[in-house]
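Complex shown without one protein chain; remaining protein chains in place.
A, B and C label the chains in the order they appear, each numbered from 1.
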Amino acid sequence: MAVIGEGDLAPDDLRWASARELGRLAVEAGFRVATGGLDGVMAAASRGAAEAHAYREGDVIGVLPSYDRATANEWVDIVIPSGLGIARNVVLMALADVVVAIGGGAGTLSEIAIAWQLGRPVVAVQGLGWAGRLGGQAVDARRTDVVASVGTATEAVARALDVCG
Amino acid sequence: MAVIGEGDLAPDDLRWASARELGRLAVEAGFRVATGGLDGVMAAASRGAAEAHAYREGDVIGVLPSYDRATANEWVDIVIPSGLGIARNVVLMALADVVVAIGGGAGTLSEIAIAWQLGRPVVAVQGLGWAGRLGGQAVDARRTDVVASVGTATEAVARALDVCG
Amino acid sequence: MAVIGEGDLAPDDLRWASARELGRLAVEAGFRVATGGLDGVMAAASRGAAEAHAYREGDVIGVLPSYDRATANEWVDIVIPSGLGIARNVVLMALADVVVAIGGGAGTLSEIAIAWQLGRPVVAVQGLGWAGRLGGQAVDARRTDVVASVGTATEAVARALDVCG
Partner (left out) sequence: MAVIGEGDLAPDDLRWASARELGRLAVEAGFRVATGGLDGVMAAASRGAAEAHAYREGDVIGVLPSYDRATANEWVDIVIPSGLGIARNVVLMALADVVVAIGGGAGTLSEIAIAWQLGRPVVAVQGLGWAGRLGGQAVDARRTDVVASVGTATEAVARALDVCG
């Protein structure tokens, strides 16, 4: 599961708590958690994943834009310092079996649109940002499903399990 | 100028005519025209560019997803068969001084979001698709401008000249 | 550890056996094994890794050129279907802490040269191909080390442990 969302959240932002819970529940449910490896939602989801009871080393993947491993947040096990800049978002979406978005600005929006093109199921947590705006909608007509809209991290993981069948 | 929009338009679609006019006017105004090099809006804008009076060989650039030059539409002068798949969209946005969107599905949406991250001015032609939906809005709060909303190809080029100083 | 080498070896090729042994010993020594995810040396190293006693699910990473997960060999745990074509070689070298080459044609040569630019230690198993030709040499003057030359998989892993300190 890829978890996407803003990189500059304050740790007291509700989305930070939501992403951390999402990371934890994802690993409890048997997913690995992949993110862009940096801060905000990425760090929160990585931290949650690493705190899960079911966590095993290797469950947290971070695909960095730069070649600099030191930019990864401390909970990433498998650092992929791609050096690809923004194009690393395509690699992240491609490696995901399902994508869960929390909040999100232009980076998250681009990732949702890329995931849609690649046929990846997308789940959006209701709230601020592009996840909130796109939940329940189709990005375009090429697919018959929609960006799933869920209210909580628990529902997000349940939906992810459904679509990953 | 990068021109973006759907790749599977019928030639009698109004967006095809609009993209062709846009390509022509862009070259008359002194721009090169870069696209994803394939069909639909990409082909229309490339054709229009090649039909401009001011056209010089080299004015039409196509950044292809595959390594196969033969997939470029016939009006592309400088074929960049990137082999990068969807990540070629990032290269296209990066090389543009300004981006003009006509219609558009998930691919166009991802490009607008990437252009926004890269600080490229974005101009959207009113109408269907993501260009129509995003015109007049900010993609997120990192920039103080908005996706410019224009009604015609003529206005799009005028706006592009404005923002490119 | 990234293991690189030819993708079209016959399973009875000595390099296949060597790569399998290398994958196994790498995991026994505590490394993850990352490859280009396809056949030949990539499959052999992945298989060896998966057969190690110390193997844990997640130890075998494959960075594919296409978006098609089904092209990964059966021993890859973490499939990264990058869609980047040949540029996936850069991602593979970037994620490696150390690179071990066995045999190798132009693809392997490009990877060694990229690893060199990225400052990754490179270990070459003596024998045919570019690994054999470059072992003991500097690729250029920017680094003071050389491509380490070793005779066996056992020595390769020992050297990898040394340089990853």
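In this text, a contact is a pair of C-beta atoms (placed from the backbone, for glycine too) under 8 Å apart; a residue touches a chain by one contact, two chains touch by 3 or more.
Everything numeric in this text was worked out from a predicted model, so none of it was measured.
Colleague: For the chain that's not shown, point to the residue among A:Ala72, A:Ile86, A:Ala131 or A:Val157 touching it.
Modeller: A:Ile86
Colleague: Looking at the full complex, which residue from B:Ile4, B:Val41 or B:Leu84 touches the chain that isn't shown here?
Modeller: Touches the omitted chain: B:Leu84.
Colleague: Among C:Leu109, C:Val123 or C:Ala148, which one touches the chain that has been omitted from the display?
Modeller: If we include the chain that is not displayed, C:Leu109 is the one touching it.
Colleague: For the chain that got dropped from the picture, name the residues of chain B it touches.
Modeller: 32, 56-59, 61, 67, 78-84, 90-91, 94-95, 118
Colleague: What does the interface between chain A and the hidden chain look like in terms of residue numbers?
Modeller: Residues of chain A in touch with the missing chain: 67, 83-87.
Colleague: By the contact criterion defined above, which parts of chain C meet the unshown chain? Give residue numbers in ascending order.
Modeller: Listed in rising order, the touching residues are 84-87, 90-91, 105-107, 109-110, 113-114, 116-118, 129-130, 139-142.
Following the convention adopted for this analysis, only the chains that are shown with their structure count from here on.
Colleague: Looking at where chain A touches chain C, is over half of the residue numbers used by both copies, so same, or under half, so different?
Modeller: Same; most numbers are used by both chain A and chain C.
Colleague: What is the distance in Å between the mean C-alpha positions of chain B and chain C?
Modeller: For chain B versus chain C, the centre distance works out to 40 Å.
Colleague: Which chain A residues reach two or more other chains?
Modeller: Within chain A, the residues that touch at least two other chains are 84, 90-91, 118.
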